[in-house]
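To start, the structure under review is shown below, and the notes come after it.
Of the protein chains in this complex, all but one are displayed in their positions.
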Amino acid sequence: MANVKTKEKTTNPIGASYPRNDVYEKVTGTAVYADDIQFGNKLLHARVVRSPYPHAIIKRVDTSKAEKYPGVKAVVSGKDFPERIGLYIQDKTIFATDRARYLGDPIAAVAAISDEIAIKAAALVEVDYEPLEGVFDAEFGASKEAPLIHPKMHEYVCPNFIFPVPHTNISNHFKIRKGDTDAAFKKCTHVVERHFVVPHIQHVPIETHIAIAQQDEKGKITLWASSQSPFAQRNLIAKGLHISQSDLRVVAPLVGGGFGSKAGVTMEAIPVALATKCKGWPIKLILTREEEFFTNFVRQGLSSHVKVGCDKDGNLLALEQKLYWDGGASTEYGVNVTRAGGYSSSGPYDIPNVKTDSICVYTNHPIGGAYRGFGMSELHTGLDQAMDELAEKAGFDKVTFLKKNAVSAGDTLVTGMTMHPNGIQQCIDDVAKSIKFGSKEKPSSPDRLRGKGIAIMWKAPAMPPNPGSSAWVELAEDGNVTVGLGGQEIGQGTFTVMAQIAAASLGVPYEKVRIAGPVDTQYSPYEWQTVASRLTWSMGNAVRAAAADARKQILEMVAEAWNEKVEDLDIVNGIVVSYKSEQETPLSNIVIYGMPKKNDEGWMGGPVIGRGSFMPKYVTNLDPETGQGARAVVHYTVGCEGLDIEIDKNTGKIYVLKGAASFDVGKAINPELVKGQIEGGFVQGLSSAMFEEIKLKKGVMTNPSFVDYRIATAPDVDFPLEATFAEVPQDDGPWGARGVGEHPMVPTIAALGNAIYDPTGIRLHGPPYSAEKIYLAMLDAGLVK
Amino acid sequence: MINPHPGLPELQYVKPTTLAEASKFLAEHEGVSRPFAGGTDNFVRLRDGVLKLDYLVDVKGLEGVREISFDAKKGLTIGAAVTMNKVASHPDVLKHYPNLAEAAGSVASYQLRNRATVIGNICNASPAGDTIGTCLVMGGVLKVHGLDGFREVPLSSFFLAPGRTVLKPGDVVVSITLPVPPKGFVGTYKKLGRNTIGDLSIVGVAVMGYPAKESPSGYLFRIALASVAPIPFESLKAEAVLSKQKITDEVITKAAEAAMESVTPIDDVRGSARYRKFMVRNLTREALTEVWKKLNK
Partner (left out) sequence: MNYSTITLTVNDLVETVDVPQNMTLLQMIREKLSLTGTKNGCSAGECGACTVLMNGEPVNSCMVLAAECDGAEIVTVEGLAKTGKLTRLQETIIKSGGVQCGFCTPGMLISATALLKRNPNPSDGEIRDAIVGNLCRCTGYVRIVDAIKQAAK
């Protein structure tokens, strides 16, 4: 709407692909990440003593020699911090106490005046271990024969929506019992039964984990960390140390990639523990790349047994899944992945009868945490491929089968919740069109096979029922706006999108909005965590409300000053205008000093400060035996991906000809940023499909470096990638927006698996779909000699 | 490798100015010193604690190590400090030894190739070394300086085991000389990694062929294989197939099969023995086909 007097055109910030507001610093090298903060000469360096055994009793820890080593300021170990902490089930201690449960489990830590001294002193810590039989397979771990890794699990504090099975290695058994699958399978004309194994992978943020902690003389702690969860870290660490949350301050600068690895609390607790032993000294712990690969957080492995059936018309009737999640040595976070895997176990398919057992198992493997997709990628890898086979068995074209069975508004979902309007039909159409799915095309040479694959997905933000966001908005004399928020810029572009939301809600140009960063729990408003693809939706609501609140204060003041009605006023391009009288005033000094009353008879208004908060109030618990409940999750984002590939018959190598991805984002606040997320997630998904695997041999990662843990590089993604989106509004999202951060990584493995199957009839047991696996499978199938 | 060093462990950096000085130092500090040029193999091993040294001896300032030159009689001489990128782009290499340019250019990334050297690749003596096979089939001879002065060591007798060579304490490899290639030769290096490029080789095949009247087929070939044996491996059996009879597609396939039969690779983190064997066959066939096409023009 053009301003009445000024001729400037206004761009609606919502839907505008503005350039990001954090990139000048990033391209000039002036952006500050945690390792860039200067602490001066007082900075101490931490080194962790780690278990060389995946499972062992700790008989003795003697730190005396290390403590005496010149230059050492503090040494801590399990006995100093026996308290169990955890985001969901409280099953972990900062350092191993009675036993080491995975290779690399922290036993003790040293803080010293240099890395060299810390390393030498750490080598002097004496630990006596008694190795125990290890559990290296989730299904075995869930069985009666397996030794118990957490024999005292029944004593652990646990929220009422997690269901551990006492005196087993099962820390969560989530059940879905919807309808009657036994009866339904009898009615199925076609049934597919398959077993898939998805290996562990790691997030591989280019910036490894880093945390610096300092305790002052009064006992207050400051923690600087590369973090997705400053407030959750404050909460959990304070609880673990028995201090008040307000006495622990978390400062969270820019993050060099998170992908879930920097959610919750992991290594951050170690420098905090050390800091409590030498007040006044800042202590830095930065993980080496090798430590990053297996000592902190990984994505758990999954063994999934899928049985799915349809009638002769291709309608899905029944789905049965047994999901064994290899949770690792601690499942304080992983139990929720198991739960999410359970309540979303149908995938975006409308299936009247569903039986799911989603089981989280302790193993002596690296710790499974939050990873982009939160169980959905692992789940869909098996589910979408089983569906692919079922479609073929039933004689249906795959796109037809997907469109027929995809969830639509009003469907009763696997948990009994009702599905909201969504754009999955459009997403499927977009992708199918982009790779010309229906038409079989010739390979580029007789040495190649050509195939196409398609897969659909859904995901809901996996959160406790009450995760909150809050925000404030203030203005300066120059009319610039500052937004206070607690969500982290981890590369997804949230600072930019929040600035756009504030700009739109207030009525100022995007360029006039700054974000108050770095996030600092001392000053920033509360945000649950930067996870779950929830910020655009949740924090966006809070920012929108805060800006609207500021706008209301401004308009009420001006209305009073001009003796007009608020309804006739507007803020456009940072100028308050009246459509009635055509008066206008810029948003500058009045937002601080207020406006004078007539005849100098006083003042009205004052410093404008808007506030907003958002918390979903409608999520309900689910029945522990059936997984049924009125509202399991806040909403679902749906989507589809497709691949057009060639397979080299001489090497088994995959050459992608084209990739397509489409997701229903509700409303694209910044379309180019949305596409950037889709592209990046697709490539990360493709990387997990083609290359990635934590190779575990009796609990030992045999490839803990970039040399042998391969990820996608630029030449590997030399193909056109078409990223599109649908916009079916979310009823309680800002301008209808939903998240999309995780979703593009979810269906890629299945899409590739389906594309490999297309020309070869080969369906591999699990990713990565390496050239070797494909070649040897083709050889064994007689496709090549 | 639970806890590698965040940077490099404590060590001393030594930069001798003459070969005599270098050899003397290395001999006197036997076992705790090592020569380095690019450092890309040594630094990684030092971090992991697999290699423990007190001294790193920089060879980049020694006589003759920066030289790269072609002589119509002697051939190509590449000094120890000449980087992979320099070799891959040098006009004399591109003109007279294009297969060496191909091999050197296939190593790692552009950044690493600005530090890694062909001599370093050879001295590291990994069976996966990308440039070793090509240097082998081109008849490379190393010039080594030791306590007893200079000597020549043909590449064919240089390797003993993975990471072990005939070098003695005090030895510094100064350069490698590849003789003038036979007239009309064609060569190539085919490498299979997990990624499109930039990976270590799961299998590498260096092939060269040239017209030779004395050979029944009219041609002689040399075939060297990477990552399929404890040391870089020349498949004499495969070469013999190509010299005995007139060369056709079938004969090439036979030679590739002979190459496959002649290797005993292991299962390792990069690939299985079974896959490697088939890839030796397929890559050798691909390389031979390409080389034969050009020879036969």
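First chain written, first letter: the chains are A and B, and each begins at residue 1.
Quick note on the criterion: a residue touches a chain if its C-beta (ideal position, glycine included) is under 8 Å from a C-beta of that chain, and two chains touch if they have at least 3 such contacts.
As the structure is a prediction and not an experimental result, all values here were calculated from the model.
Of the options A:240, A:260, A:493 or A:525, the residue whose C-beta touches the omitted chain is A:493. Taking the complete complex into account, A:672 is the one of A:511, A:672 or A:732 that touches the chain left out. Touching residues on subunit B toward the chain that is not drawn are 6-13, 15, 38-40, 43-44, 47, 56, 58, 60, 85, 108-112, 114-115, 195, 197-198. Against the chain not shown here, subunit A presents residues 19-20, 22-33, 35-36, 38, 116, 203-208, 254-259, 286, 288-289, 490-493, 672-673, 675-676, 679-684, 705-707, 711-715, 717-718, 721.
In this text, only the chains that are shown with their structure count from here on.
Looking at the complex, you find that subunit A touches subunit B at residues 47-48, 50, 52, 103-104, 115-116, 119, 122, 286, 288, 290-291, 295, 650-651, 691, 695, 702-705, 707-708, 710, 712-713, 715-716, 718, 770-772, 775-776, 779. By the touch criterion stated above, subunit B contacts subunit A in their complex at residues 1-7, 10, 192, 194-200, 202, 269-272, 274-275, 278-279, 282-283, 286.
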